[in-house]
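Only one protein chain is missing; all other protein chains are in place.
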Amino acid sequence: MGLNVYLSGEIHTDWREQIIDGAQGLDITFNSPVTDHDASDDCGVAILGEEPNKYWHDHKGAMVNAIRTRKGIADADVVVVRFGEKYKQWNAAFDAGYAAALGKSLIVLHGPDHQHALKEVDAAALAVAEQPSQVVVVLRYVLTGKLPG
Amino acid sequence: MGLNVYLSGEIHTDWREQIIDGAQGLDITFNSPVTDHDASDDCGVAILGEEPNKYWHDHKGAMVNAIRTRKGIADADVVVVRFGEKYKQWNAAFDAGYAAALGKSLIVLHGPDHQHALKEVDAAALAVAEQPSQVVVVLRYVLTGKLPG
Amino acid sequence: MGLNVYLSGEIHTDWREQIIDGAQGLDITFNSPVTDHDASDDCGVAILGEEPNKYWHDHKGAMVNAIRTRKGIADADVVVVRFGEKYKQWNAAFDAGYAAALGKSLIVLHGPDHQHALKEVDAAALAVAEQPSQVVVVLRYVLTGKLPG
Amino acid sequence: MGLNVYLSGEIHTDWREQIIDGAQGLDITFNSPVTDHDASDDCGVAILGEEPNKYWHDHKGAMVNAIRTRKGIADADVVVVRFGEKYKQWNAAFDAGYAAALGKSLIVLHGPDHQHALKEVDAAALAVAEQPSQVVVVLRYVLTGKLPG
Amino acid sequence: MGLNVYLSGEIHTDWREQIIDGAQGLDITFNSPVTDHDASDDCGVAILGEEPNKYWHDHKGAMVNAIRTRKGIADADVVVVRFGEKYKQWNAAFDAGYAAALGKSLIVLHGPDHQHALKEVDAAALAVAEQPSQVVVVLRYVLTGKLPG
Amino acid sequence: MGLNVYLSGEIHTDWREQIIDGAQGLDITFNSPVTDHDASDDCGVAILGEEPNKYWHDHKGAMVNAIRTRKGIADADVVVVRFGEKYKQWNAAFDAGYAAALGKSLIVLHGPDHQHALKEVDAAALAVAEQPSQVVVVLRYVLTGKLPG
Amino acid sequence: MGLNVYLSGEIHTDWREQIIDGAQGLDITFNSPVTDHDASDDCGVAILGEEPNKYWHDHKGAMVNAIRTRKGIADADVVVVRFGEKYKQWNAAFDAGYAAALGKSLIVLHGPDHQHALKEVDAAALAVAEQPSQVVVVLRYVLTGKLPG
Partner (left out) sequence: MGLNVYLSGEIHTDWREQIIDGAQGLDITFNSPVTDHDASDDCGVAILGEEPNKYWHDHKGAMVNAIRTRKGIADADVVVVRFGEKYKQWNAAFDAGYAAALGKSLIVLHGPDHQHALKEVDAAALAVAEQPSQVVVVLRYVLTGKLPG
């Protein structure tokens, strides 16, 4: 058994690298959204033409990014969604809902202060973790049946 | 043609009433989550037994509420998701993602200051409105083909 | 057995009225797109705000109309798509492809000079007719097993 | 992440070659309909027997071509549909509708003068481009997260 | 609980009437193909135009009949397929396979001498009966939980 | 909003009646398997012919009962599965798995001593109750948003 | 593009070998049912235990064979169903219906004297051939776009 894992959500810390590094040696394919903030914001107009209106500027970019996001989630066995300390991160919650409706196994990663606000998202998850290292251990256990220690 | 419309999201203003009142006379069935904040938070433990740990308190309630939410979205032709000025509202974005993955027609309702933060959610929508009255006009047009004025 | 029939395509002649009138007395629910050309073109900006760019003007309208079109096709047992003599009518062919992918029974209605250009669309159909009256007879036969004369 | 891309529509210019050449080095599998116009028109009768009636001649060919087209779209993550300057091209719009109903990511490629006629097709797309080179840049960005320049 | 039952297969005896009569008083909606043999054979050309070639004559009729058959099976909870003593009855076996793939509850009705030839069809069924009266008793039991006597 | 609720599992106590009685006045349609133990065991051979081998005797009955069970679960929004104190009750756990795979909202009803043995079943549920009266309160809350007291 | 092709139906002539030989060099994976008649008939009882009743003897074998048949059809892009001159061949028609309901591309192979009896099966097909060599040419054309000569 191998796993395809999509890493959604917060892009301002190195949690993706921590998980990917920690999971070395396991049969896992990782995918992620584009995490270059400027490229992600501007891809639509940079490729398909400028928009004077900021709404359509954002819209064109969000649509292009959706090609990658939908493919990433559709291919995934497990979707990990990380909620950071800042920003609205509605796209993370949207991805979680999207993944849940498709029946993907959902792992949610967030600090304890977000527990109440994320209770509906957590309720759709098979694991709720606080640290990227816990996600690594979950993935290793799922693939090998081994617990640390 | 009749419509089944699910009204998801913000529960602190009367936007649902405005839409339901405005749509009187149209062949629309409206459904909503439980909007009594205390009941929604406490339903799990009130019915199925107390939990000393706040996380499981929240969890039990979120699970019971999911029975209603899933049914409401599954039955809907159109899902309207309202984002208010305050709070994280991750459950609203989760519902939007869930509805999008099921192929529901999505209408997003929010003020102009949330445009950038909601660009991925808006990109999955067939209409983005700022006022509940606009949602009413969209629904009337969809059912009757008539525009105001 | 009753039928839900969606009438897609050309909006410049009275073919829908001919079919609906001819089918009186049969247990059929008919749905159609908005056939008021101006309302259909302008609904997006009229409800959700003006757009100086004609592309986004059209886009907003097409999205709002899609709420009705998707519902109409999703509910249908039979989708009738009419191609007239003029215009590109790409939305008609799009609806035909959309309906075919959903497994709907497709009836295509067009004159003999379009046979070659529509061969891929016709190949997805269960009936290809030239006259609205033939569609009526097909629907009556499907419901009652009776042929005329 | 790799992509499977189906290139549907106009067969009279070299837009497919431009995209495939431009995308060299990317992990993309391209598929297309048969673009030999005569073979595509005559395959049915050439293999399965002559038909004196032109309608059935066309029909037999369209059915055989559908084996390839359906497989191409079913396997695709992204469907690019090109509308050229001439002809009805209803098969292109049909493919776009078919792909949209299956939830494929749709990229539409056409000149600015077709914007109004294609508004319903564009409304189902995640990107609308005028040049094959833009499609290449979209695909490169989706796979690598890199924008040119 | 009510049931929608589609009665497929042999059209030369009164087995459908026996089942419908026997099931009076039960909450069952019955549907069937067109059982007028001539109308069924000729509906295509009678409505959509003559065909000199017998193959296309048959084809046009089979396509029109498929509108009714697909609807009947799609709506059904239970599909009863009757194999008589004569003829190839490949359409009956085709309907059985079609219904099985859609997950419909299948009841097969045939005499004992067809057991070996129908073993693959029977293997997909939830009940195999020899007499229409047994089908009635199965349906009554399913709806009421009551056995005769 | 109304609900369709399937009551699966233990047939030796009056828990179904308690739930149905307690839910009077709510817009709920209840369905159940046949709860007459002898009829359920013998329906296959009673209708379709005796079997000397007990395995096939049981098999024929289980198949006929599956017509009702599948319909009941397929139509349900909520599946309640009750595990009693005695017997293996593998059919109850089978129904729970079947309902979970179809995405039905699952409510599991059992005493505290079965918690460990049912942990995988409970993990697929949105509510785990010990008393039929709790199920009634869950259903009332889901439909009305009201908690007792 | 490669193809997965399932070869269903008649097992008394070498039509499968003709197709597989003719298709050498093409990127096609072929699957078939077990074509050893005795093994196919007896596999159930040979492995899982004798049955004195011929019906259950047949039934057990048909069920074991269904493991292979279902897998073969589920994996297929194209299902070729061959009807020979003799026998009822209801399993072939059942496979055709099963494949059609799953949206597989269907090629039917039979002599001209079966045209009327197979009209419903042919109506679900994308190609109807009389000779195995024609099936080879269809498959070659679908994969390469080349016609012979």
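For clarity, chains are labelled A, B, C, D, E, F and G in written order, and residue numbers in each chain start from 1.
The working rule: a residue touches a chain if its C-beta (ideal position, glycine included) is under 8 Å from a C-beta of that chain, and two chains touch if they have at least 3 such contacts.
Keep in mind that this is a model prediction, so the values were computed, not measured.
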item	value
For subunit G, the residues touching the chain missing from this view	31, 34-36, 39-40, 42-44, 46-48, 60, 63-64, 66-68, 70-72, 74-75
For subunit F, the residues touching the chain missing from this view	54-55, 58-59, 61-63, 65-66, 69, 83, 87-102, 114-124
Where the unshown chain meets subunit A, residue by residue	1, 3, 77-78, 103, 105, 107, 125-129, 134, 137-138, 141-143, 145-148
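Please note the rule applied: only the chains that are shown with their structure count from here on.
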item	value
Averaged-CA centre spacing for the pair subunit G and subunit A, given as whole angstrom	44
CA centroid of subunit F to CA centroid of subunit G, Å	40
Where subunit B and subunit C are represented by their mean Cα positions, the distance between them in whole Å	31
Per-residue multi-chain contacts in subunit E, two or more chains	63, 66
